[in-house]
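One structure, pasted below without further comment.
A single protein chain has been omitted from the complex, and every remaining protein chain is retained in its original position.
Let's turn to chain A:
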């Protein structure tokens, strides 16, 4: 697909995240962070894609340039920006670290570290997920433990030991003080930190085969709509208020789905990436005939959109939950050339999408049609 060029970086990328842009500016993001895995020495790297060049040549912008990098102990299993200058990472050694970007020298260094955040009685346990809402940081791991940290305090605020008897693969904030976790026996659990008990407030799971779930994302506006992806590559949309079964199930990928993201400002759009090497862009369109068509991966500059296309309001709500009913139609587009190795991670902000693969390549697309 034009507008998406590969940059080979000599490290397998496990996570990529855009640096958040200040909410006041309408700028497109220009800096992203990547974490590597499966190297003898893993790294956190910060990349810049520079100014957007308006005009005809906008499709062939320059490669991402490396701004700075820093060593990371263990595989980077999760990575998130705490704020403009700090990055939190989850490591396969069980450590959770905060990296600080020094604006003047443009270098990264570790500013805080919780080394045994996740562990077994006699061993380290990989920390599989970290999510933050400054200054709070929640981490989950293969030891089935949930930790709550604060960025400025070294002592852990709260730990739920044995929250899960299986590996917790991902976590996301549901509401303030409420989180949602997914595990490897196919359960979604909600936890309320305001309660003292160490049991989940709610457990949701599929009726049939309990497929391990690997990723979870919450709708940015409708807090009860949750999307999950798992080992079988199916995309499930859940209503967290009621839930013995997912509201809709869609076949997405032919192998594990590693990440699912709702677009933060236009949640009619959903993005998923998978071990099978594909990155899908899902768009919920309104039911009229003039709905937008994304033709087979090419950027069609003349997108005929329905005049009634909502900006992510009530239409999308019922549309996501009803799957492919007549209320809305789901268009999916492949966004990468075929035959890449696993796409491990993606992030989308504004019109920019970045993803990283096991083929040691980063793809940046600055003209995502949202």
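The criterion applied here is as follows: contacts are C-beta pairs under 8 Å (C-beta built on N, C-alpha and C of every residue); 3 or more make two chains touch, one makes a residue touch a chain; residues count from 1.
Operating definition for what follows: contacts and distances are computed from a predicted model.
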* Structure fact -> According to its UniProt record, the missing chain among "glutathione transferase", "Nuclear pore complex protein Nup85", "Glyoxylate reductase/hydroxypyruvate reductase" or "1-aminocyclopropane-1-carboxylate synthase homolog (inactive)" is "Nuclear pore complex protein Nup85"
* Structure fact -> Filtering A:16, A:34 or A:92 for touch with the omitted chain leaves A:92
* To do: Write down which of A:20, A:73 or A:359 is the residue touching the left-out chain.
  => A:359
* Structure fact -> Where chain A meets the left-out chain, the residues are 8-12, 37-40, 75, 77, 92, 120-121, 123, 125-126, 128, 142-144, 162, 164-167, 183-187, 189, 200, 203, 205-210, 212, 231, 255-256, 275, 339-342, 358-361
